[in-house]
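Omission of a single protein chain aside, the complex is shown with its protein chains in their original locations.
Letters A, B and C name the chains as they come in the text, with residue numbers starting at 1 for each one.
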Amino acid sequence: MKNGFSIRGVDFQNRVFVASGTFGYGDEVKHLVDLNKLGGIFTKSLSWKPRDGNPPRRIVETASGMLNSIGLANIGVHTFIEKRLPFLRTLKTRIIANIAASSIREYGDVLSLLDEQEGVDGYEINVSCPNVKEGGLSFGTDCAMTAKITAELRSKTSRPLIIKLTPNVTHIAEFAKAVKGEGADAVSVINTVIGMAIDVKSRKPKLSTVTGGLSGPAIKPIALAKVFEVAQSVDIPIFGIGGITRMEDAVEFLMAGAVAVQVGTANFVDPATGTTIAEALESYGRQQKLNDIGELVGSLIVDKKSSVLQSWM
Amino acid sequence: MKNGFSIRGVDFQNRVFVASGTFGYGDEVKHLVDLNKLGGIFTKSLSWKPRDGNPPRRIVETASGMLNSIGLANIGVHTFIEKRLPFLRTLKTRIIANIAASSIREYGDVLSLLDEQEGVDGYEINVSCPNVKEGGLSFGTDCAMTAKITAELRSKTSRPLIIKLTPNVTHIAEFAKAVKGEGADAVSVINTVIGMAIDVKSRKPKLSTVTGGLSGPAIKPIALAKVFEVAQSVDIPIFGIGGITRMEDAVEFLMAGAVAVQVGTANFVDPATGTTIAEALESYGRQQKLNDIGELVGSLIVDKKSSVLQSWM
Amino acid sequence: MIIADVVVTDVRIVAEGTRTLTFVSPEIALSTLPGQFVNIRVHAGSDPLLRRPFSVSRVDGNHVEILFNIVGAGTDILAKKKPGDMINVLGPLGVPYGIKGEFKNALLVAGGLGVAPMAILTEHLKALGKHVDTFLGARSALHLIVDHLENIHVATDDGSKGFHGNAVRLIQEYLKEHPIKEVKIFACGPTRMLKALSAFAISAGLECEISLEGEMACGIGICQGCPVERVGGQKKYALVCTEGPAFHCQDIILQDS
Partner (left out) sequence: MIIADVVVTDVRIVAEGTRTLTFVSPEIALSTLPGQFVNIRVHAGSDPLLRRPFSVSRVDGNHVEILFNIVGAGTDILAKKKPGDMINVLGPLGVPYGIKGEFKNALLVAGGLGVAPMAILTEHLKALGKHVDTFLGARSALHLIVDHLENIHVATDDGSKGFHGNAVRLIQEYLKEHPIKEVKIFACGPTRMLKALSAFAISAGLECEISLEGEMACGIGICQGCPVERVGGQKKYALVCTEGPAFHCQDIILQDS
């Protein structure tokens, strides 16, 4: 049975990845997880300079989920190349560098520097970052801006370019269409959902930044709907992300139209979640007598009648 | 201590309401709940004609939440007036009729008919309905359309007019601003979040309509962030809704800027949730030595620094 | 109908994979009619969020008994309850089986856990002087639950006991050989079984009530979450929780599931 797939000529050995910001740079957990069993590792977002991140409190647990406001604390692309990439290069899995920036130029600089390095197999662009020029409004909620970043980065690399979309927009499919138009090879769906929690006793927001990003099982239904929306209207490979904790969750995302999945928050509970799912998915495929796990992608059976049902809420 | 508040001259005895579609027409639970202890009852959405609603399956439980695709099954405004309103009139609490429709004209017709009736204290407009003229696209994700409905209905009634906003948009505050501009007295924030679930065994969507609306504790952080967003940028009374199950949840919404709250999904677990919270909120207010529960509204202490912190995700 | 914290007095395994849970509630014990159900909040947490509906299987004094298999998170939590633990119960709910008709012979047909309401049903039917025959379908002899039932006819999927086949085939065979009259069928079980049985009952002109299962959010008619398609009439759907779970088989259209 075929487990892998490829994007822009790069082969991935299976369809289960770990999501950016939820797995460090991989080496933190190398004693707990057989990294070589993953489809690939999406690194913590990298910016040009190291970033301290936001002050505490950065983490709040919520019903079946969590809010984070890490502020993209990261070691910066230079230290990454010097200190972390050498280890990652030794792995028999793919490394996708996730890039975050506060200007189009910074996105380009980080990508170009990484593009000179061996062992970086592709890029995932985190557009859920404040655009300093626009007073801190997020790039990712502005479709034209998201397209512009894509075009700019496409011109700088021939490696796979994956744009990570935010769910905090009215029509996510428009964004997928726009980045496809500018040459993106794939999209990642979804980043975290904006959320907030208040400490009633102190009357203060629990997070230092007031709002943060919601992740975990709580958002799985939202993520699945976004993946389905994109898959229905744009022909572009999708990495499905959001609340995946079990093999069955991964299968749901594949059926909805994702070519692969990323495991995020579940890594905090068990960093081996990704490898466990990868193995379970392979067994599932065999048991279902598939020739290729890819047969699951977009295999959802949608009754024609459902599409004409009115979606009153 | 003052418990109540008023909107457009209509007094509400306290700040805890039950949300549309989660409490029937009130009489279903009259033996289980002392309805007179609620701030008010938002009825199930009413349309001009009765609606059968969507085929099964309409309900899916998700992590700390649920998806629904009821399809606004309702008895229609005429039967409501004839069969349900007489009972509701006997209650010592406020009745807000929630209206759903598939055209601006239908919204107006339903409202006008209700406006002739005694015992209807105001209207909440469910704009998360497919606009038949626009091929079924939801009114509520189109800001101009939402404003237009508001203007039309404002011209037809002098009773409180509350627009119920959908969270499935990029900038919910723009919608609040728009409806305020057209004379809405308040907004309800939020309706359900679009979500989906798949039955892996049958490879089919669990809901007959493929996607549905996510509600319950899972969405509380999202709802709170939306209420906060509206409260920060528009001066309009807000009914906070989303995942409220306990008194502390209600306090969070008030602190974030809601003048009152609506309890939804929690009614399915315990229809007395609203009255329990109303009582607990009163005790809390006394214990906090408040003169008016209203002192909690918007009382969140936001460190000035937080607003300049970059909300990277 | 009440909503109350009640004390669990017993949880025990009664057949392969199947447990009974008993709790104390004088109100529910007193007022439950056969076919009605209770909606149980299995814990105070928010995941699983919703109550779980279970047919009342038997009443003994102040004690109320339900029957269940572990099929998911909710039933898993229930299975771990110990005597003395509290659960929150809402009930009794729903429209009971119609047992007061003219018929003399009650034929009870249960597939799998569809046996749940049959004990309380048997008791009430007997009190009315009806003659009761019970047709049980189970996966195997180990899965059979026969307590407090009358005149039991058994069918097993694997043939390990009784008739090799299902309960619907069993009752058909039985009626071929015993052409009894003034009959009413009461059934509960998987949808596929109920469909087959309904088809048979309608074609044979037998009165037949079936008890349905279906996802429920509230159990009390306030969510509109539990529709079943009706035959004719103005309304397209009936609500399983308040207009059922017991329906006359000719009144509703069962979906494939």
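Here is the rule we go by: contacts are C-beta pairs under 8 Å (C-beta built on N, C-alpha and C of every residue); 3 or more make two chains touch, one makes a residue touch a chain.
None of these values were measured; they are calculated from a predicted model.
Engineer: Among A:Asn3, A:Ser64 or A:Asn168, which residue is in touch with the absent chain?
Structural biologist: Of these options, the touching residue for the absent chain is A:Ser64.
Engineer: Have a look at A:Gly108, A:Gly140, A:Pro167 or A:Gly216 and name the one touching the chain we're not showing.
Structural biologist: A:Gly216
Engineer: I'm checking contacts with the chain that's been left out. Which of A:Gly9, A:Pro56 or A:Gly135 qualifies?
Structural biologist: With A:Gly9, A:Pro56 or A:Gly135 as choices, the missing chain is touched by A:Pro56.
Engineer: Which positions on chain C touch the chain that was left off?
Structural biologist: So the residues of chain C touching the unseen chain are 45-47, 73.
Engineer: Using the touch rule from the top, list residues of chain B that touch the missing partner.
Structural biologist: Touching the chain left out of view, chain B contributes residues 63-64.
Engineer: Given the full complex, what residues of chain A touch the hidden partner chain?
Structural biologist: Residues 21-24, 28-29, 31-32, 44, 50, 52-53, 55-61, 63-66, 68, 70, 73, 216-217, 245, 265, 267-272 of chain A touch the chain absent from view.
To be clear about the criterion, only the chains that are shown with their structure count from here on.
Engineer: Can you tell me which chain is nearest the middle of the complex, judged by mean CA position?
Structural biologist: Taking the mean of all protein C-alpha atoms as reference, the closest chain is B.
Engineer: With chain centres set to the mean of the C-alpha atoms, which chain is at the far end from chain B?
Structural biologist: So the farthest one, by centre of C-alpha atoms, is C.
Engineer: B-C versus A-C: which interface comes out with more C-beta contact pairs?
Structural biologist: The comparison resolves to B-C.
Engineer: For chain A and chain C, what's the span in angstrom between their mean Cα positions?
Structural biologist: 46
Engineer: Pull out every residue in chain C that's touching 2 or more other chains.
Structural biologist: 46-47
Engineer: Got the chain B residues that touch at least 2 other chains?
Structural biologist: In chain B, residues 55, 63-65, 68, 70, 216-217 touch at least two other chains, as defined above.
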